[in-house]
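Left out: one protein chain. Kept in place: all the others.
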Amino acid sequence: MEAKTKDLWVFVETNEDGSAKNVGIELLAPGRDLAAKQGGALVALVVGSNVEAAVEEAATHGADKVVVVDSPEYKQFSTDAYAAVLTAMIEKYGPTSFLMGATPNGRDVGPRVSCRLQTGLTADCTALDVDEETGCVCWTRPTFGGNLMAVIMCPDHRPQMGTVRPGVFKKPAVTENKAEIIREEFHVDAASIRTRILEIIREAEGENVDLEGAEIIVAGGRGVGSAEGFDVLRELCDALGGTLACSRAAVDAGWIGHAHQVGQTGKTVGPKLYIACGISGAIQHLAGMTSSDYIVAINKDADAPIFGVADFGIVGNLFDIVPALTAEIKKR
Amino acid sequence: MNILVCIKQVPDTNEIKIDPVTNTLIRAGVPSIVNPFDGYALEAAARIKDNDPDTKIVVMSMGPAQAEDALRECLAIAADKAYLVTDRAFGGSDTLATSYILKSAIEYVESWEGKFDLIFCGKQATDGDTAQVGPEIAEHLGYSQITYALEVQQASAEGIQVLREADDCNQVIASDCPCVVTFTKPSFDPRFPTIKRKMAARKATINQITAGDIPGIDLTRAGLKGSPTKVKTSFVPPRKEGGVMIQAETPEEIAAKLFESLNGVHVI
Partner (left out) sequence: MSQYNPVTPEVIAELEKVVPGRVVTGAEVNPDYARDEMPIYGTRMPEVSIDVLTTEEVSGIMQVCYAHNIPVTTRGSGTGLVGGCTPICGGVVLCTSKMNKILGYDLDNFTVDVQPGVLLQQLADDAMSHGCMYPPDPGEKLATLGGNVSTNASGMRGVKYGATRDYVLAMTVVLPDGRITRMGAAVSKTSSGYSLINLMIGSEGTLGIITELTLKLIPAPKATISLIVPFEDLAACISMVPKFKQNHLNPQAIEFFEKEILITSEEYLGKQVFPRKVEGAEVGAYLLLTFDGDSQEELDNIVEQVAEMLLEEGAMDVLVADTPPKMKDAWAARSSFLEGIEEQTKLLDECDVVVPVTRIPEYVVYVDELAKNYQFRLQYFGHAGDGNLHIYTCSNDMEREEFLRQVDDFWNKVYAKTMELGGQISGEHGIGMGKVKYLAEAVGEANIQLMQGIKKVFDPKMILNPGKVCYSL
(Lines give C-alpha, C1' and ligand atoms only; values in the text may rest on other atoms or scores of the structure.)
Protein backbone atom coordinates (compact mmCIF):
# COMPACT_ATOMS: atom_id res chain seq x y z
CA MET A 1 0.00 0.00 0.00
CA GLU A 2 1.18 3.51 -0.70
CA ALA A 3 0.60 6.18 1.94
CA LYS A 4 -1.92 8.77 0.83
CA THR A 5 -1.24 11.19 3.63
CA LYS A 6 1.41 12.03 6.19
CA ASP A 7 -1.12 11.44 8.95
CA LEU A 8 -0.51 9.37 12.03
CA TRP A 9 -3.42 7.27 13.19
CA VAL A 10 -4.02 6.01 16.70
CA PHE A 11 -6.40 3.12 17.17
CA VAL A 12 -8.62 3.78 20.18
CA GLU A 13 -9.83 0.42 21.39
CA THR A 14 -13.14 0.52 23.27
CA ASN A 15 -14.77 -1.47 26.03
CA GLU A 16 -18.09 -3.17 25.62
CA ASP A 17 -19.76 -0.23 27.40
CA GLY A 18 -18.51 2.16 24.75
CA SER A 19 -15.83 3.84 26.83
CA ALA A 20 -12.27 4.13 25.53
CA LYS A 21 -9.56 1.89 26.89
CA ASN A 22 -6.94 4.11 28.47
CA VAL A 23 -4.11 3.03 26.22
CA GLY A 24 -5.69 4.51 23.09
CA ILE A 25 -5.95 7.92 24.74
CA GLU A 26 -2.43 7.59 26.17
CA LEU A 27 -1.08 7.08 22.66
CA LEU A 28 -2.45 10.42 21.57
CA ALA A 29 0.41 11.94 23.56
CA PRO A 30 3.33 10.57 21.55
CA GLY A 31 1.01 10.60 18.55
CA ARG A 32 0.84 14.38 18.72
CA ASP A 33 4.64 14.68 18.63
CA LEU A 34 5.13 12.18 15.88
CA ALA A 35 2.39 13.61 13.72
CA ALA A 36 3.97 17.04 13.99
CA LYS A 37 7.41 15.68 13.09
CA GLN A 38 5.97 13.78 10.17
CA GLY A 39 4.13 16.85 8.98
CA GLY A 40 0.67 15.36 9.11
CA ALA A 41 -2.45 15.26 11.23
CA LEU A 42 -3.17 13.18 14.30
CA VAL A 43 -6.23 11.01 13.69
CA ALA A 44 -7.91 8.78 16.23
CA LEU A 45 -9.77 5.72 14.95
CA VAL A 46 -12.54 4.67 17.31
CA VAL A 47 -14.28 1.35 16.69
CA GLY A 48 -17.00 -0.21 18.79
CA SER A 49 -20.69 -0.04 19.61
CA ASN A 50 -22.33 3.01 21.19
CA VAL A 51 -18.97 4.70 21.48
CA GLU A 52 -19.90 8.34 21.98
CA ALA A 53 -18.00 8.44 25.26
CA ALA A 54 -14.87 7.17 23.58
CA VAL A 55 -15.28 9.58 20.68
CA GLU A 56 -15.63 12.49 23.09
CA GLU A 57 -12.51 11.48 24.96
CA ALA A 58 -10.48 11.02 21.81
CA ALA A 59 -11.72 14.32 20.43
CA THR A 60 -10.68 16.29 23.49
CA HIS A 61 -7.23 14.87 24.04
CA GLY A 62 -5.30 16.22 21.14
CA ALA A 63 -6.55 14.46 18.01
CA ASP A 64 -7.13 16.63 14.93
CA LYS A 65 -9.74 14.23 13.59
CA VAL A 66 -11.65 11.28 14.95
CA VAL A 67 -12.85 8.61 12.53
CA VAL A 68 -15.63 6.54 14.09
CA VAL A 69 -17.06 3.19 13.09
CA ASP A 70 -19.96 2.52 15.42
CA SER A 71 -21.96 -0.67 14.93
CA PRO A 72 -23.21 -3.59 17.05
CA GLU A 73 -20.95 -6.17 15.42
CA TYR A 74 -17.96 -4.39 17.02
CA LYS A 75 -19.29 -4.43 20.57
CA GLN A 76 -17.37 -7.58 21.45
CA PHE A 77 -13.87 -7.82 20.07
CA SER A 78 -13.32 -10.43 17.38
CA THR A 79 -10.25 -10.89 15.21
CA ASP A 80 -12.20 -11.13 11.99
CA ALA A 81 -14.41 -8.07 12.47
CA TYR A 82 -11.65 -5.82 13.72
CA ALA A 83 -9.09 -6.97 11.14
CA ALA A 84 -11.61 -6.17 8.44
CA VAL A 85 -12.60 -2.72 9.67
CA LEU A 86 -9.07 -1.61 10.50
CA THR A 87 -7.80 -2.74 7.12
CA ALA A 88 -10.67 -1.04 5.34
CA MET A 89 -10.10 2.28 7.10
CA ILE A 90 -6.36 2.16 6.54
CA GLU A 91 -6.80 1.39 2.86
CA LYS A 92 -9.34 4.16 2.48
CA TYR A 93 -7.39 6.88 4.21
CA GLY A 94 -3.80 5.74 3.70
CA PRO A 95 -2.05 7.02 6.84
CA THR A 96 1.71 6.84 6.95
CA SER A 97 1.82 5.52 10.51
CA PHE A 98 -0.55 3.57 12.74
CA LEU A 99 -0.28 3.13 16.50
CA MET A 100 -2.18 0.58 18.61
CA GLY A 101 -2.21 -0.38 22.26
CA ALA A 102 -0.44 -3.68 23.00
CA THR A 103 -3.43 -5.09 24.79
CA PRO A 104 -4.31 -8.76 24.27
CA ASN A 105 -6.76 -7.66 21.56
CA GLY A 106 -4.29 -5.24 20.03
CA ARG A 107 -1.62 -7.91 19.83
CA ASP A 108 -4.20 -10.29 18.42
CA VAL A 109 -5.41 -8.16 15.54
CA GLY A 110 -2.37 -5.96 14.88
CA PRO A 111 -0.32 -8.61 13.10
CA ARG A 112 -3.30 -9.76 11.07
CA VAL A 113 -3.76 -6.27 9.75
CA SER A 114 -0.07 -5.69 9.09
CA CYS A 115 0.16 -9.01 7.31
CA ARG A 116 -2.97 -8.32 5.28
CA LEU A 117 -1.44 -5.01 4.22
CA GLN A 118 1.96 -6.64 3.66
CA THR A 119 3.64 -4.06 5.88
CA GLY A 120 5.80 -4.00 8.96
CA LEU A 121 4.56 -4.06 12.56
CA THR A 122 6.83 -3.41 15.54
CA ALA A 123 5.40 -4.81 18.76
CA ASP A 124 5.49 -3.70 22.36
CA CYS A 125 7.36 -0.43 21.90
CA THR A 126 8.63 1.55 24.83
CA ALA A 127 9.75 4.64 22.93
CA LEU A 128 8.85 6.32 19.64
CA ASP A 129 10.62 8.92 17.55
CA VAL A 130 11.03 10.09 13.98
CA ASP A 131 14.30 9.58 12.13
CA GLU A 132 15.48 12.96 10.90
CA GLU A 133 17.11 11.71 7.74
CA THR A 134 14.30 9.59 6.38
CA GLY A 135 11.24 10.86 8.20
CA CYS A 136 10.43 7.28 9.19
CA VAL A 137 9.23 6.30 12.63
CA CYS A 138 11.87 4.76 14.90
CA TRP A 139 10.32 2.14 17.13
CA THR A 140 12.28 1.17 20.26
CA ARG A 141 11.39 -2.16 21.82
CA PRO A 142 12.77 -4.75 24.29
CA THR A 143 14.10 -8.13 23.15
CA PHE A 144 15.63 -11.07 24.99
CA GLY A 145 13.31 -10.51 27.90
CA GLY A 146 14.36 -6.86 28.14
CA ASN A 147 18.08 -7.53 28.16
CA LEU A 148 18.58 -5.84 24.80
CA MET A 149 16.70 -2.91 23.25
CA ALA A 150 16.27 -2.72 19.48
CA VAL A 151 15.40 0.31 17.36
CA ILE A 152 13.35 -0.73 14.35
CA MET A 153 12.31 1.11 11.20
CA CYS A 154 9.94 0.26 8.39
CA PRO A 155 11.48 2.26 5.55
CA ASP A 156 9.60 1.14 2.44
CA HIS A 157 6.23 -0.22 3.45
CA ARG A 158 3.13 1.66 4.58
CA PRO A 159 1.59 2.18 6.98
CA GLN A 160 4.38 1.89 9.51
CA MET A 161 2.63 0.04 12.33
CA GLY A 162 3.46 -0.35 15.98
CA THR A 163 1.92 -1.49 19.25
CA VAL A 164 2.70 0.16 22.57
CA ARG A 165 2.09 -1.22 26.05
CA PRO A 166 -0.50 0.48 28.30
CA GLY A 167 1.11 2.76 30.85
CA VAL A 168 4.21 3.58 28.83
CA PHE A 169 2.82 7.02 27.99
CA LYS A 170 0.68 9.30 30.12
CA LYS A 171 -2.63 10.58 28.86
CA PRO A 172 -2.21 14.03 27.31
CA ALA A 173 -3.95 17.05 28.79
CA VAL A 174 -7.51 17.82 27.79
CA THR A 175 -7.54 20.31 24.92
CA GLU A 176 -9.76 23.28 24.35
CA ASN A 177 -10.56 22.52 20.72
CA LYS A 178 -12.46 19.46 19.77
CA ALA A 179 -11.42 17.31 16.85
CA GLU A 180 -13.40 16.99 13.67
CA ILE A 181 -15.57 13.88 13.84
CA ILE A 182 -15.93 11.72 10.73
CA ARG A 183 -18.46 8.91 10.91
CA GLU A 184 -17.78 5.94 8.69
CA GLU A 185 -20.12 3.11 7.78
CA PHE A 186 -18.39 -0.21 7.49
CA HIS A 187 -20.09 -3.47 8.24
CA VAL A 188 -18.85 -6.94 8.78
CA ASP A 189 -21.47 -9.60 8.43
CA ALA A 190 -21.86 -12.09 11.23
CA ALA A 191 -21.06 -15.09 9.05
CA SER A 192 -17.53 -13.87 8.49
CA ILE A 193 -16.76 -13.75 12.22
CA ARG A 194 -15.32 -17.20 12.83
CA THR A 195 -14.82 -17.09 16.61
CA ARG A 196 -17.56 -17.07 19.26
CA ILE A 197 -17.15 -15.99 22.87
CA LEU A 198 -19.10 -18.51 24.92
CA GLU A 199 -18.38 -17.36 28.46
CA ILE A 200 -16.61 -14.65 30.47
CA ILE A 201 -14.96 -15.72 33.70
CA ARG A 202 -13.82 -13.32 36.37
CA GLU A 203 -11.73 -14.81 39.18
CA ALA A 204 -12.74 -14.18 42.78
CA GLU A 205 -9.86 -12.82 44.86
CA GLY A 206 -7.60 -15.35 46.48
CA GLU A 207 -8.66 -18.32 44.44
CA ASN A 208 -6.24 -18.21 41.61
CA VAL A 209 -3.96 -15.40 42.58
CA ASP A 210 -1.79 -14.93 39.54
CA LEU A 211 1.35 -13.57 41.08
CA GLU A 212 3.72 -15.04 38.57
CA GLY A 213 2.07 -13.22 35.68
CA ALA A 214 1.46 -9.97 37.54
CA GLU A 215 3.05 -6.78 36.28
CA ILE A 216 2.48 -4.87 39.53
CA ILE A 217 2.48 -6.41 42.98
CA VAL A 218 1.72 -4.81 46.34
CA ALA A 219 2.93 -6.98 49.21
CA GLY A 220 2.44 -6.74 52.95
CA GLY A 221 4.42 -8.27 55.78
CA ARG A 222 4.58 -8.31 59.55
CA GLY A 223 4.25 -4.53 59.65
CA VAL A 224 0.68 -4.72 58.36
CA GLY A 225 -0.29 -5.95 61.79
CA SER A 226 -3.69 -7.51 61.13
CA ALA A 227 -6.01 -8.96 58.52
CA GLU A 228 -7.83 -5.62 58.30
CA GLY A 229 -4.52 -3.87 57.80
CA PHE A 230 -4.37 -5.44 54.34
CA ASP A 231 -7.35 -3.37 53.24
CA VAL A 232 -5.20 -0.31 52.59
CA LEU A 233 -2.96 -2.47 50.43
CA ARG A 234 -5.98 -3.79 48.55
CA GLU A 235 -7.01 -0.23 47.77
CA LEU A 236 -3.57 0.55 46.41
CA CYS A 237 -3.78 -2.63 44.33
CA ASP A 238 -7.08 -1.57 42.85
CA ALA A 239 -5.76 1.88 42.01
CA LEU A 240 -2.69 0.43 40.32
CA GLY A 241 -4.30 -2.60 38.72
CA GLY A 242 -1.92 -4.74 40.73
CA THR A 243 -2.05 -8.05 42.55
CA LEU A 244 -1.92 -8.45 46.32
CA ALA A 245 0.88 -10.48 47.87
CA CYS A 246 2.43 -11.05 51.27
CA SER A 247 5.36 -12.45 53.17
CA ARG A 248 5.32 -15.65 55.17
CA ALA A 249 4.95 -13.76 58.46
CA ALA A 250 1.53 -12.50 57.40
CA VAL A 251 0.37 -15.96 56.41
CA ASP A 252 1.66 -17.53 59.62
CA ALA A 253 -0.21 -14.87 61.56
CA GLY A 254 -3.39 -15.84 59.78
CA TRP A 255 -4.00 -12.43 58.17
CA ILE A 256 -4.05 -13.60 54.57
CA GLY A 257 -4.03 -16.83 52.61
CA HIS A 258 -0.98 -18.75 51.45
CA ALA A 259 -1.95 -18.23 47.82
CA HIS A 260 -0.60 -14.68 48.17
CA GLN A 261 2.74 -15.65 49.65
CA VAL A 262 5.91 -14.61 47.89
CA GLY A 263 9.22 -16.05 48.91
CA GLN A 264 11.25 -19.19 49.23
CA THR A 265 8.26 -21.20 50.40
CA GLY A 266 5.77 -19.21 48.36
CA LYS A 267 5.84 -17.98 44.79
CA THR A 268 8.70 -16.50 42.86
CA VAL A 269 7.70 -13.35 41.01
CA GLY A 270 9.26 -10.89 38.57
CA PRO A 271 6.87 -7.98 38.09
CA LYS A 272 7.70 -4.57 36.71
CA LEU A 273 6.94 -3.10 40.12
CA TYR A 274 7.00 -4.68 43.59
CA ILE A 275 5.88 -2.52 46.49
CA ALA A 276 6.90 -4.10 49.80
CA CYS A 277 4.99 -2.66 52.77
CA GLY A 278 5.99 -3.54 56.31
CA ILE A 279 8.24 -6.30 55.03
CA SER A 280 11.64 -6.52 56.68
CA GLY A 281 13.35 -8.28 53.80
CA ALA A 282 14.39 -11.60 55.29
CA ILE A 283 16.41 -13.61 52.84
CA GLN A 284 13.59 -16.13 52.44
CA HIS A 285 11.28 -13.40 51.15
CA LEU A 286 13.91 -11.76 48.94
CA ALA A 287 14.48 -15.12 47.29
CA GLY A 288 11.03 -14.78 45.78
CA MET A 289 11.08 -11.21 44.46
CA THR A 290 14.52 -9.84 43.70
CA SER A 291 14.01 -10.25 39.97
CA SER A 292 11.36 -7.53 40.04
CA ASP A 293 12.24 -4.67 37.71
CA TYR A 294 11.62 -2.01 40.35
CA ILE A 295 11.26 -2.51 44.08
CA VAL A 296 9.72 0.07 46.40
CA ALA A 297 10.10 -0.53 50.14
CA ILE A 298 8.04 1.12 52.85
CA ASN A 299 9.08 0.26 56.40
CA LYS A 300 9.30 1.94 59.79
CA ASP A 301 12.74 0.48 60.44
CA ALA A 302 15.53 2.27 58.59
CA ASP A 303 17.79 -0.74 59.08
CA ALA A 304 15.44 -3.25 57.53
CA PRO A 305 17.34 -5.39 55.01
CA ILE A 306 14.69 -4.70 52.37
CA PHE A 307 16.20 -1.27 51.82
CA GLY A 308 19.31 -2.98 50.53
CA VAL A 309 17.46 -4.26 47.50
CA ALA A 310 14.91 -1.49 47.02
CA ASP A 311 15.21 0.98 44.18
CA PHE A 312 13.09 3.47 46.09
CA GLY A 313 12.94 3.35 49.85
CA ILE A 314 10.65 5.16 52.24
CA VAL A 315 11.18 5.06 55.99
CA GLY A 316 7.77 5.66 57.42
CA ASN A 317 4.46 4.28 58.55
CA LEU A 318 2.83 2.31 55.76
CA PHE A 319 -0.61 3.31 57.04
CA ASP A 320 0.27 6.94 56.24
CA ILE A 321 2.23 6.39 53.05
CA VAL A 322 0.10 3.78 51.28
CA PRO A 323 -3.22 5.68 51.41
CA ALA A 324 -1.37 8.82 50.29
CA LEU A 325 0.03 6.94 47.34
CA THR A 326 -3.39 5.54 46.47
CA ALA A 327 -4.83 9.05 46.52
CA GLU A 328 -2.00 10.35 44.34
CA ILE A 329 -2.60 7.67 41.73
CA LYS A 330 -6.32 8.30 41.65
CA LYS A 331 -5.65 11.98 41.03
CA ARG A 332 -3.79 11.27 37.82
CA MET B 1 -6.90 -35.19 13.99
CA ASN B 2 -3.75 -33.54 12.62
CA ILE B 3 -2.07 -30.93 14.74
CA LEU B 4 0.97 -28.89 13.71
CA VAL B 5 3.01 -27.23 16.43
CA CYS B 6 5.39 -24.49 15.30
CA ILE B 7 8.39 -24.14 17.58
CA LYS B 8 11.47 -22.00 17.83
CA GLN B 9 14.79 -22.64 19.45
CA VAL B 10 15.80 -19.64 21.57
CA PRO B 11 18.64 -18.78 23.97
CA ASP B 12 17.72 -19.31 27.60
CA THR B 13 16.99 -15.71 28.59
CA ASN B 14 17.51 -16.55 32.26
CA GLU B 15 21.14 -17.18 31.40
CA ILE B 16 21.71 -14.16 29.22
CA LYS B 17 24.46 -11.86 30.37
CA ILE B 18 25.74 -8.52 29.14
CA ASP B 19 29.42 -8.05 28.32
CA PRO B 20 30.37 -5.10 30.53
CA VAL B 21 33.13 -4.00 28.17
CA THR B 22 31.37 -4.00 24.80
CA ASN B 23 27.89 -3.51 26.26
CA THR B 24 26.46 -6.24 24.05
CA LEU B 25 24.80 -9.57 24.67
CA ILE B 26 27.10 -12.49 25.31
CA ARG B 27 25.72 -15.23 23.07
CA ALA B 28 28.49 -17.78 23.40
CA GLY B 29 27.88 -20.48 25.94
CA VAL B 30 24.25 -19.56 26.48
CA PRO B 31 22.24 -22.78 26.43
CA SER B 32 19.53 -23.07 23.77
CA ILE B 33 16.09 -24.25 24.73
CA VAL B 34 12.72 -24.78 23.17
CA ASN B 35 10.88 -21.45 23.46
CA PRO B 36 8.88 -21.99 26.67
CA PHE B 37 5.63 -20.72 25.12
CA ASP B 38 6.02 -23.29 22.34
CA GLY B 39 6.38 -25.85 25.12
CA TYR B 40 2.92 -24.88 26.34
CA ALA B 41 1.58 -25.25 22.81
CA LEU B 42 3.09 -28.73 22.54
CA GLU B 43 1.67 -29.69 25.93
CA ALA B 44 -1.79 -28.58 24.76
CA ALA B 45 -1.43 -30.80 21.71
CA ALA B 46 -0.20 -33.67 23.89
CA ARG B 47 -3.26 -33.37 26.12
CA ILE B 48 -5.53 -33.58 23.11
CA LYS B 49 -3.66 -36.70 22.09
CA ASP B 50 -4.00 -38.16 25.62
CA ASN B 51 -7.75 -38.07 25.06
CA ASP B 52 -7.67 -39.07 21.42
CA PRO B 53 -4.71 -41.36 20.68
CA ASP B 54 -5.35 -41.19 16.94
CA THR B 55 -4.19 -37.58 16.92
CA LYS B 56 -1.00 -36.93 14.93
CA ILE B 57 1.33 -34.22 16.24
CA VAL B 58 3.86 -32.76 13.81
CA VAL B 59 6.41 -30.18 14.94
CA MET B 60 8.03 -27.70 12.61
CA SER B 61 10.70 -25.11 13.14
CA MET B 62 12.36 -22.54 10.93
CA GLY B 63 15.95 -22.12 11.98
CA PRO B 64 19.60 -23.05 11.55
CA ALA B 65 20.81 -26.66 11.73
CA GLN B 66 21.18 -26.63 15.51
CA ALA B 67 17.42 -26.14 15.86
CA GLU B 68 17.28 -29.91 15.32
CA ASP B 69 18.06 -30.30 19.04
CA ALA B 70 14.90 -28.42 19.90
CA LEU B 71 12.88 -30.54 17.50
CA ARG B 72 14.27 -33.73 19.07
CA GLU B 73 13.24 -32.48 22.51
CA CYS B 74 9.72 -32.07 21.17
CA LEU B 75 9.76 -35.58 19.76
CA ALA B 76 10.83 -36.82 23.19
CA ILE B 77 7.95 -35.02 24.86
CA ALA B 78 5.02 -35.69 22.58
CA ALA B 79 5.56 -35.09 18.85
CA ASP B 80 5.29 -37.83 16.26
CA LYS B 81 7.20 -36.21 13.41
CA ALA B 82 9.53 -33.25 13.00
CA TYR B 83 10.45 -30.92 10.14
CA LEU B 84 13.27 -28.39 10.05
CA VAL B 85 12.78 -25.56 7.58
CA THR B 86 16.26 -24.30 6.92
CA ASP B 87 18.05 -22.37 4.20
CA ARG B 88 20.54 -19.50 4.02
CA ALA B 89 17.94 -17.68 1.95
CA PHE B 90 15.68 -17.55 4.99
CA GLY B 91 18.20 -15.85 7.25
CA GLY B 92 17.47 -12.30 8.41
CA SER B 93 13.70 -12.69 8.05
CA ASP B 94 11.45 -10.49 10.14
CA THR B 95 8.07 -11.75 11.29
CA LEU B 96 6.28 -11.13 7.98
CA ALA B 97 8.93 -13.01 6.02
CA THR B 98 9.13 -15.78 8.61
CA SER B 99 5.39 -16.30 8.61
CA TYR B 100 5.35 -16.40 4.80
CA ILE B 101 8.09 -19.03 4.73
CA LEU B 102 6.35 -21.12 7.36
CA LYS B 103 3.04 -20.84 5.57
CA SER B 104 4.69 -22.07 2.35
CA ALA B 105 6.38 -24.95 4.19
CA ILE B 106 3.12 -25.87 5.90
CA GLU B 107 1.25 -26.10 2.60
CA TYR B 108 4.07 -28.15 1.14
CA VAL B 109 4.12 -30.60 4.08
CA GLU B 110 0.34 -30.89 4.00
CA SER B 111 0.59 -32.39 0.54
CA TRP B 112 1.63 -35.70 2.11
CA GLU B 113 0.81 -35.33 5.85
CA GLY B 114 -2.72 -34.27 5.13
CA LYS B 115 -4.33 -31.00 6.12
CA PHE B 116 -3.69 -29.77 9.65
CA ASP B 117 -6.91 -29.17 11.56
CA LEU B 118 -5.11 -27.10 14.16
CA ILE B 119 -1.90 -25.11 14.12
CA PHE B 120 -0.52 -24.37 17.59
CA CYS B 121 2.21 -21.84 18.39
CA GLY B 122 3.57 -20.24 21.50
CA LYS B 123 2.22 -16.72 21.85
CA GLN B 124 5.70 -15.21 21.45
CA ALA B 125 9.32 -16.24 21.33
CA THR B 126 11.40 -15.12 24.29
CA ASP B 127 14.14 -13.68 22.10
CA GLY B 128 12.11 -11.55 19.69
CA ASP B 129 9.10 -11.15 22.00
CA THR B 130 6.92 -9.89 19.10
CA ALA B 131 3.98 -12.34 19.26
CA GLN B 132 3.36 -11.74 15.56
CA VAL B 133 4.31 -14.91 13.68
CA GLY B 134 1.31 -16.94 14.90
CA PRO B 135 -1.38 -14.49 13.78
CA GLU B 136 0.54 -13.79 10.58
CA ILE B 137 0.63 -17.49 9.69
CA ALA B 138 -3.13 -17.51 10.29
CA GLU B 139 -3.54 -14.51 7.98
CA HIS B 140 -1.40 -16.03 5.19
CA LEU B 141 -3.41 -19.23 5.36
CA GLY B 142 -6.70 -17.39 5.75
CA TYR B 143 -7.55 -19.29 8.94
CA SER B 144 -9.34 -18.04 12.05
CA GLN B 145 -7.22 -17.53 15.13
CA ILE B 146 -7.36 -17.64 18.91
CA THR B 147 -4.54 -15.97 20.83
CA TYR B 148 -3.53 -15.98 24.52
CA ALA B 149 -4.93 -19.51 24.92
CA LEU B 150 -4.51 -20.98 28.40
CA GLU B 151 -5.92 -24.40 27.78
CA VAL B 152 -7.92 -26.37 25.25
CA GLN B 153 -11.27 -27.46 26.62
CA GLN B 154 -12.47 -29.39 23.60
CA ALA B 155 -10.96 -30.20 20.26
CA SER B 156 -11.99 -32.19 17.22
CA ALA B 157 -11.78 -31.81 13.47
CA GLU B 158 -15.08 -29.92 13.67
CA GLY B 159 -13.94 -27.21 16.03
CA ILE B 160 -12.01 -26.12 19.08
CA GLN B 161 -13.00 -24.54 22.36
CA VAL B 162 -10.34 -22.72 24.33
CA LEU B 163 -9.96 -20.90 27.65
CA ARG B 164 -8.36 -17.57 26.72
CA GLU B 165 -6.73 -14.83 28.77
CA ALA B 166 -8.22 -11.38 28.13
CA ASP B 167 -7.48 -7.97 29.70
CA ASP B 168 -9.11 -8.43 33.05
CA CYS B 169 -10.90 -11.74 32.83
CA ASN B 170 -10.75 -15.12 31.10
CA GLN B 171 -12.96 -16.06 28.17
CA VAL B 172 -14.17 -19.34 26.77
CA ILE B 173 -13.93 -18.92 23.01
CA ALA B 174 -14.75 -21.31 20.18
CA SER B 175 -13.84 -21.55 16.54
CA ASP B 176 -14.29 -23.93 13.66
CA CYS B 177 -11.30 -25.74 12.24
CA PRO B 178 -8.87 -25.11 10.71
CA CYS B 179 -7.70 -22.64 13.31
CA VAL B 180 -4.40 -21.19 14.52
CA VAL B 181 -4.09 -21.06 18.32
CA THR B 182 -1.29 -19.27 20.18
CA PHE B 183 -0.60 -20.26 23.78
CA THR B 184 0.43 -18.43 26.90
CA LYS B 185 1.44 -19.90 30.25
CA PRO B 186 -1.28 -22.09 31.76
CA SER B 187 -1.60 -23.16 35.37
CA PHE B 188 0.01 -26.53 34.65
CA ASP B 189 3.53 -27.36 33.53
CA PRO B 190 4.50 -29.25 30.41
CA ARG B 191 5.17 -32.95 30.88
CA PHE B 192 8.58 -34.57 31.19
CA PRO B 193 9.92 -36.64 28.33
CA THR B 194 10.17 -40.33 29.10
CA ILE B 195 13.36 -42.27 28.62
CA LYS B 196 11.81 -44.44 25.93
CA ARG B 197 10.76 -41.40 23.94
CA LYS B 198 14.13 -39.72 24.48
CA MET B 199 16.02 -42.68 23.13
CA ALA B 200 13.68 -42.91 20.15
CA ALA B 201 14.02 -39.18 19.54
CA ARG B 202 17.79 -39.48 19.47
CA LYS B 203 17.54 -41.94 16.63
CA ALA B 204 14.69 -40.26 14.75
CA THR B 205 15.09 -38.61 11.36
CA ILE B 206 14.43 -34.91 11.23
CA ASN B 207 13.19 -34.06 7.76
CA GLN B 208 14.83 -30.97 6.34
CA ILE B 209 13.01 -28.61 4.02
CA THR B 210 15.06 -26.12 2.05
CA ALA B 211 14.01 -23.29 -0.26
CA GLY B 212 14.55 -25.50 -3.26
CA ASP B 213 12.11 -28.11 -1.92
CA ILE B 214 9.13 -25.79 -1.68
CA PRO B 215 7.46 -25.43 -5.06
CA GLY B 216 6.45 -21.91 -5.98
CA ILE B 217 7.95 -20.14 -2.99
CA ASP B 218 8.66 -16.50 -3.74
CA LEU B 219 12.11 -15.86 -2.32
CA THR B 220 11.71 -12.10 -2.67
CA ARG B 221 9.35 -12.44 0.27
CA ALA B 222 11.95 -14.22 2.38
CA GLY B 223 15.08 -13.13 4.22
CA LEU B 224 16.13 -9.52 4.49
CA LYS B 225 14.58 -8.74 1.10
CA GLY B 226 11.17 -9.87 2.28
CA SER B 227 11.30 -8.03 5.59
CA PRO B 228 9.54 -4.67 5.77
CA THR B 229 11.05 -3.97 9.20
CA LYS B 230 14.76 -3.41 9.66
CA VAL B 231 16.85 -3.09 12.77
CA LYS B 232 18.38 0.36 12.83
CA THR B 233 20.43 -0.22 15.97
CA SER B 234 20.36 -2.07 19.27
CA PHE B 235 21.60 -1.15 22.72
CA VAL B 236 21.76 -2.45 26.23
CA PRO B 237 19.31 -0.59 28.46
CA PRO B 238 21.05 1.60 31.04
CA ARG B 239 21.57 -0.15 34.36
CA LYS B 240 19.36 0.94 37.19
CA GLU B 241 21.04 3.24 39.69
CA GLY B 242 21.36 2.24 43.29
CA GLY B 243 18.53 2.61 45.73
CA VAL B 244 17.17 6.06 46.38
CA MET B 245 15.60 7.01 49.68
CA ILE B 246 12.57 9.23 49.22
CA GLN B 247 12.19 11.80 51.93
CA ALA B 248 9.75 14.63 52.48
CA GLU B 249 7.74 16.34 55.20
CA THR B 250 4.33 14.80 54.73
CA PRO B 251 3.07 11.46 53.45
CA GLU B 252 1.34 13.32 50.61
CA GLU B 253 4.63 14.80 49.46
CA ILE B 254 6.35 11.45 49.74
CA ALA B 255 3.62 9.85 47.70
CA ALA B 256 3.90 12.53 45.03
CA LYS B 257 7.67 12.12 44.82
CA LEU B 258 7.37 8.37 44.59
CA PHE B 259 4.79 8.66 41.87
CA GLU B 260 7.05 10.94 39.85
CA SER B 261 9.98 8.58 40.25
CA LEU B 262 8.00 5.57 39.17
CA ASN B 263 6.46 7.46 36.29
CA GLY B 264 9.91 8.55 35.21
CA VAL B 265 10.93 4.96 34.65
CA HIS B 266 7.67 4.10 32.89
CA VAL B 267 6.50 1.77 35.60
CA ILE B 268 3.25 3.55 36.34
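Lettered A and B in written order, each chain numbered from 1.
In this text, a residue touches a chain if its C-beta (ideal position, glycine included) is under 8 Å from a C-beta of that chain, and two chains touch if they have at least 3 such contacts.
This structure is a prediction, so every number in the text was calculated from the model and none was measured.
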Of B:Asp189, B:Asp218 or B:Glu260, the residue in touch with the unshown chain: B:Asp189
Among A:Thr5, A:Asn50, A:Thr175 or A:Gln284, the residue in touch with the chain that has been omitted: A:Gln284
Residue among B:Ala45, B:Ala76 or B:Ala89 that touches the chain left out of view: B:Ala76
Touching residues (missing chain, whole complex) on chain A: 258-259, 264-265, 267, 283-284, 287
Where the missing chain touches chain B, by residue: 12, 14-15, 31, 33, 36, 73, 76, 187-189, 191-196, 198-199, 202
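Definition applied: only the chains that are shown with their structure count from here on.
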Contacting residues of chain A [partner chain B, same complex]: 21, 79-80, 83, 103-105, 107-112, 114-116, 118-124, 126, 131, 138, 141-157, 167-168, 170, 194-203, 208, 212-213, 216, 240, 272-273, 293-294, 296, 307-316, 320-321, 323-325, 327-329, 332
Complex contacts: residues of chain B adjacent to chain A: 11, 13, 16, 18, 24-25, 94-96, 99, 126-136, 138-140, 144-148, 161, 163, 165-176, 179, 185, 187, 227-237, 240, 243-247, 250-252, 254-256, 258-259, 261-263, 265-268
